[in-house]
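All protein chains of the complex are present and in place, except for one that has been dropped.
When the chains are written out, they are named A and B in that same order, and each has its own residue count from 1.
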Amino acid sequence: MKTDILAVPRGFWSLLTGMRVTLSQFFKPIVTVQYPRQTLKMPPRYRGHIELILDPETQRSRCTACKLCERACPSDCILVEGAKFEGEKKKSVTQYELDFTKCSLCGACIEACPSDAIKFSREYNLASTSKEGYHYDLVKRLAEEKERKSL
Amino acid sequence: MSAPLKIEPATGSGETFVLNLGPQHPAAHGVLRVKMTMDGEYVMRAEPVIGYIHRMHEKMGENRPLAHFLPNTGRVDYLSALHYNHAFVGAVERAAKLEVPPRAEFIRVITSELNRISSHLVWWSAFLLDLGGFTPLLYAFDDREKILDLLEGLTGSRLTYCYFRFGGVVEDLDPGFAERTRKFIAEMRPRLKMYRQLVTDNIILRKRLEHIGPISPDLCLKYGATGPVIRGSGVSYDVRRAEPYSVYSQLDFDVPTFPESDSMARYLVRMEEIVQSLRIVEQALDKLPDGPVLGKVPRVLKLPPGDYCYAVEAARGRHMVRIVSDGKEAAYRLKLRTPSFSNLSLFEEASKGMLLADALALMGSLDLVIPDIDR
Partner (left out) sequence: MSLLSTEPLRLLASLLLIIAFVGLNAAYLVLAERKGAGRFQNRPGPNEAGYGGWLQPVADVLKLISKQIMVPPESDRLLFRMAPLVVLTPAMMCLAVVPFSDTLVARNVNVGLLMVFSFGSINVMAILLSGWASRNKYAIMSAARVVSQNVAYEIPMLLVVITLLMSTGTLDLSEIIKQQAGGFWHWNFFRLDVNPLAPVTFVIFFICMLAEANRAPFDMAEAESELVAGAFTEYAGMGFGVFFMAEYANIVLGCSLATVLFFGGWQTGLGALPASWGAWKVLIGLGFFLAKMYALVFTVIWVRWTFPRTQFYGLLNLSWKILIPISLFTLLLSSVMIKLFA
């Protein structure tokens, strides 16, 4: 019977302990990031959609259109076409399309690439009102990047 | 206040009505529908209706090369993606007799255990939300965020990691990972104390969970329930101990069991598992050997014909991948044995005669992930 009488004050005490915990949190700083005003920097390994790498020496893509990434992709979201220009030993990429609606960001394409021509971008603010907004032309993207760098 | 509160199962007055809980209901997180035959507030029969998020993962695994199935594994149970990665990768490695470098095995254990903690934190917060407590959710997500940051720095992704590969892991630890993880462990321990003060010791929570929803060991065995559910019934079954895989046999950890079999026991098992996982991560970081992280793997992987199994202890219980190979590039049959499916199966029998709120507390204590049930 003794424990029964103590059960009520002990239960009440446990409630007070809980209230003390929340009150101590009340005065602690805010931990959330106020998103559109503050943004987080993504870590170097962040997996965004893929993009072609601009070779600093040749100022063009290293991609040889070997299509290994196309084959490695589990979701069929990559389309690569290449052509052999005169006076060159290897093919170069002329078309590299990514259907980001299907991509699961697994990174199989990057692992498969023999010439290190693609990498993950670190972009995450991606929004579009149409499906076509997620069909990325990576060759065009690379040309834009080159232009940006040359400016 | 003397004897623990006992609720007699309702015998049924014959006047019942059907309550459709879900597929959109705040208590069933996800699209689980439970068809409840109610007598007043008493549940006479609760029939789970599943399949609302069925995605044919098994079939997908049977019509594509093995490596192409890897991203799928993390999406079966999105809360413990790495365990599911591990089971599939392990099954293929066992079949193709691939060597995994020891460093890779330790990295797998470290990341898996971090994943287990984050999964248990999500369960904890969602369970408390079921019971009407909102604030613990935010505290737990704050801590989970730290784990996600750790894993994001390492794998580049926050939820569906897809980090393990046949024969190892994609990349070595990123610089500073070990220090940041140790710092996290040091921060996490006082937080667990706070969780205990705020929630575990709380009289309201104790009254809601103690002696509620008992699941006998027999019932667990009958339906194949595993993980914290069976350990909360006093059966010390943990795949990491029962069929040691990876390097778990080299690590020292306890398998917490509570014989009370009630919802509180399952709650306490998971809280204790967080402590044990922290211990495992600490040990694995100490023992981490140097060396490569990816073994030699043939370019085109074809499994020799045969039947292969590999089980891991996922956050919700035993997850097993079974691959039947006929020597081709794709598996002939791929079977995923998921813990949530078995754990849900016992709900109908266990919830008979309970009050609605208690039945929902019981369901919450099973830690169901609906995509894991439907696959």
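As a convention for this text, a residue touches a chain if its C-beta (ideal position, glycine included) is under 8 Å from a C-beta of that chain, and two chains touch if they have at least 3 such contacts.
The structure presented is a predicted model; accordingly, all values stated were derived computationally and were not measured.
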item: Contact with the hidden chain (one of B:60, B:129 or B:148); value: B:129
item: Residue in contact with the excluded chain [from B:64, B:94, B:158 or B:208]; value: B:208
item: Hidden partner chain, residues of subunit A it touches; value: 8, 12, 15, 18-19, 21-23, 25-26, 28-32, 34
item: Missing-chain contacts mapped onto subunit B; value: 1, 5, 7, 17, 19, 25-27, 38, 41, 128-135, 138-139, 142, 198-199, 202, 204-205, 207-208, 355-358, 360
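Heads up, the rule we're going with is that only the chains that are shown with their structure count from here on.
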item: Residues of subunit B that touch subunit A when the two form their complex; value: 1-2, 64, 67-72, 75, 135, 139, 142, 152-157, 160, 162, 165, 170-171, 174, 194, 197-199, 201-204
item: Touch list for subunit A against partner subunit B, complex; value: 1, 4, 7-8, 10-12, 14-15, 17-18, 20-22, 25, 31, 43-47, 72, 74-75, 104-108, 111, 120
